[in-house]
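What you see is the complex with one protein chain gone and the rest in place.
For clarity, chains are labelled A, B and C in written order, and residue numbers in each chain start from 1.
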């Protein structure tokens, strides 16, 4: 029987689902399966072992790509400049990694001359959309296969997947399975499923790994200074750091104080509400610090309007429209607003809290002489009367009728 | 010499500025000055003494109005339903009280047949705008006098004001003057001036009074459940409370855990950036809990669009357009979205942090059977393919060119 | 063989597609088919004949519902208050009728105890979405069948459909088939297909029927006055008219001057661009006149913000979200803004053009004494200086750096 695809490249994680997918694709869809693992900082201990696992299951080739630096510099920094977050603050860590993974998987597909692309996502999540919209942009004519969407009850259920794996000699991880579905990268972690599906129940402590429980955090506050250059973090406490090290270092420092947890009921793109737990220590502090700096050096109107730009940018990331002409246009707007965003933000970390406590920039628009009520006051108080008169003229005319 | 006004009613606080204003108005502007103190929860120990002080300085009449309940029910609750906050989270406590004060001062003016209204605000703040826009709406033809805007260097400086007070036998408060300029009401506190005008310096602990320093907060978390009915908080831990008691009680509970401090560089309406410190324990937790509930019971599109409504509502409050046909229209929109917002939000308070950890509502749109990846899954996975195909058709067509 | 549905109610037009659908449903999907024709002003000469035709093909029951008045009063007037139009001005005539048709079809379904609902739309248009989203709201558990979406090449092609009709003794209209696909109701007409699919070719004159060609229009201008009460048109030239008569009368008057044609490339909801021709004489003039009046009696801020509301409202109509809590909330906003919209707009009609040339309202906010540069000027010119100083303070501070 002729298969739907000759050669399919699969975005591979090494987990149960994508491992089963390798075999299932070979049996049902493709003559040849090639896997690609993209390292975006998921901290898997043994990427080599994951690569080999795919080969054992039947992949004809199995690639690993270290994309950590590209992830931070070309994806995370753009999201940061856009103050990107969703609904109750989710910093979009998983969402922002998907287009990069899709892009690199597609690059492999083009190198090996594949005619199809595959991912392991189910039909009810956001990630399927992010993979496929990226591929529609980058390779509009490629066939896209989504095994998990076709499995139905047969394999979607974890126990049935394990049976299938055992039947087909697919190695199953020996480490104790987390009770949660997890996605991790340098910008943060998503935690779903299990007991978390009850929106009334507090997320158990074992759901978290990047942030300490508050009772175990230091008993003294820690102050850090984050240095920015044109909207991009370049150092901590005036020590320059490369992009990836900065994020990793900050994840440690901030997580140590128990900062960066989220618990939210979220509106997915596919029309359902889900309960999501996130951890994102570095992202949490960087996002607040960046916005602080941006406001410090830009006029009000620019920043108030930028909030609409930022909101649309966040939506594009969440909904999978990273590769789109609209995102490019938003980026052009955002870059203009970052030109002055050079300076330092001082943050206090303590017991799960953080607060911006100081800000400094050569481009600061804060003018003490204007703001002060003290001796130095240079503000023209008499202008206020005329200002209010005209500001209120429309309202006054309305209520006079 | 004929004075500009026959009878002026002054929004009075009992502080140095408005006390000097009483005398200054009599000397320069009006034949008769009547003062009104509005109690919006500023916790002044002795409102009677404040009233008498105005009479001693020369006011012909001096009123006190208890507006605490009206404040919470007709102003704060509306702001809460609109998730009202400004820029970095300021819950607009001072801003939302101004139109009420203006309204009640104007009511006195109409009762006593005054021809002018006065406030003690300077020319560089937002409050002058809020008073005057309210008066332009409620009494478009009244004369408005702003003594502090006319004083110039003569009296704007605190020391000169003290000299003036002493010269005119205006009693000066014997209690040690705060190094800050403070405004307090049931919804929160604004703290400005002094050392706070240096944006690099952390706000000293003595700037705060509603929230404990974290080191002094309880060493165990506290869980509270907040009950809402159609968007309005009605109880804590299933114990019904009247509006004012609920806010006051919550200020105590939440403040005890050190929650609700803000430190931000803010864009004032008059075109300057200022450094503002706020405390708002009850507001902080109620705003987050309210939004959580609202999202739990409304579809995505309603909530995402409401964020524009909320932003405009917040601007109107901040900028002083409370009495305006636009605010009425926004209220009508918001009321529609609150009809289902009945339920309970569970919040954890600990060491300066709070987190929503549970939510329950008879109108919940969270459907575990749709969201779950487990056995109960009723989601039609096959719909996803068609969904993504059409969602991405525009992008695909674009990149095919 | 058991059919998918026991009793299906079909939104019926009497045309080829829905006639074929009656038979096809009986053969493939349902044991019983009931048809409903909704009269929204499509000017079909013989609705009785259409009803009978369905019975002849095999429908067990066939209903006609006159919904013209309900259409204008509960759908069109709401769209008018929202200044509803899409992209290049399309007044949404077809779009706004769909939810009403869906509602009435569903009412029949509930009366006859049907378990399924059906429409004749294909998979690439907007109307399928409008029908189905309405049904998902009004009858969330009903089965929905879309025959034309399932037909595939077999029947989608017109010639094949005719063959099928002849084979099954389905009467085919004897009148010459229009070369276009047409939808008509009291608010306007949509014209698609045929030569119109070439975006470079001008729409031929035979595509139009509601508007005269300009060369045949009167050689003298005509002036009309349109009277509004709270946003709703109530009369022409001070003669009161009921809602439907007013729209029909205006269609004649305005169409006689050749006014109300649209030619646009439009972005459909399903991700494709299509070329659309519309005619909407009454709608064109009413929409402009309504907006003129609204602006005449409301302050700037209300109207500028309402433009966002209107845009969202138009999107909801276009995309089929008429029955949604968001539309209800938008309506609440809009109603607030119409309270003062009582007055008269004078319009000049001539040779395909129309222009608002006069406006009058007891609630007018136009104040000649404020606006005039002449003798009566009551504007305080000196306020302008202070106004500009504070308006420009942010920019000045920025450029001083």
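Keep in mind that, in the parts below, a residue touches a chain if its C-beta (ideal position, glycine included) is under 8 Å from a C-beta of that chain, and two chains touch if they have at least 3 such contacts.
As the structure is a computational prediction, the values presented were derived from the model and not from experiment.
Undergrad: Tell me which residue among A:298, A:314, A:344 or A:367 touches the hidden chain in the full complex.
TA: Only one of A:298, A:314, A:344 or A:367 touches the chain omitted from view, namely A:298.
Undergrad: Tell me which of C:47, C:64, C:156 or C:172 is the one touching the absent chain.
TA: Checking the options C:47, C:64, C:156 or C:172, the one contacting the hidden chain is C:156.
Undergrad: For the chain left out of this view, which of A:251, A:324 or A:344 touches it?
TA: Only one listed residue reaches the unshown chain, and that is A:324.
Undergrad: Footprint of the hidden chain on subunit C, which residues?
TA: So the residues of subunit C touching the missing chain come out as 87-88, 122-124, 128-129, 132-133, 136-138, 140-141, 146, 149, 152, 156-157, 181, 192-193, 197-203, 214-215, 219, 221, 261, 263-265, 267, 270-275, 291-292, 295-296, 299-300, 303-304, 307, 311, 321, 323-325, 346, 348, 350-353, 355-360, 364-368, 370-375, 377, 379-385, 387-388, 391-392, 395-396, 398-400.
Undergrad: Hey, which subunit A residues sit against the chain that's not shown?
TA: 267, 270-272, 298-299, 301-302, 305-306, 308-309, 312, 321, 324-326, 328-330, 332-337, 390-394, 397
Undergrad: In the full complex, which residues of subunit B touch the absent chain?
TA: Residue positions of subunit B that touch the missing chain: 298-301, 363, 365, 367, 370, 380, 382-387, 389-391, 393-395, 397-398, 401.
Everything that follows uses one rule, which is that only the chains that are shown with their structure count from here on.
Undergrad: Taking each chain's centre as the mean position of its Cα atoms, how many Å separate subunit A from subunit B?
TA: Here subunit A and subunit B have centroids separated by 33 Å.
Undergrad: Please work out the Cα centroid separation of subunit A and subunit C, and write it as a whole number of Å.
TA: About 41 Å separates the centre of subunit A from that of subunit C.
Undergrad: Check each residue of subunit A and list the ones that touch at least two other chains.
TA: In subunit A, 299-300, 365, 367, 370, 380, 382-385, 387, 391, 395, 398 touch at least two other chains.
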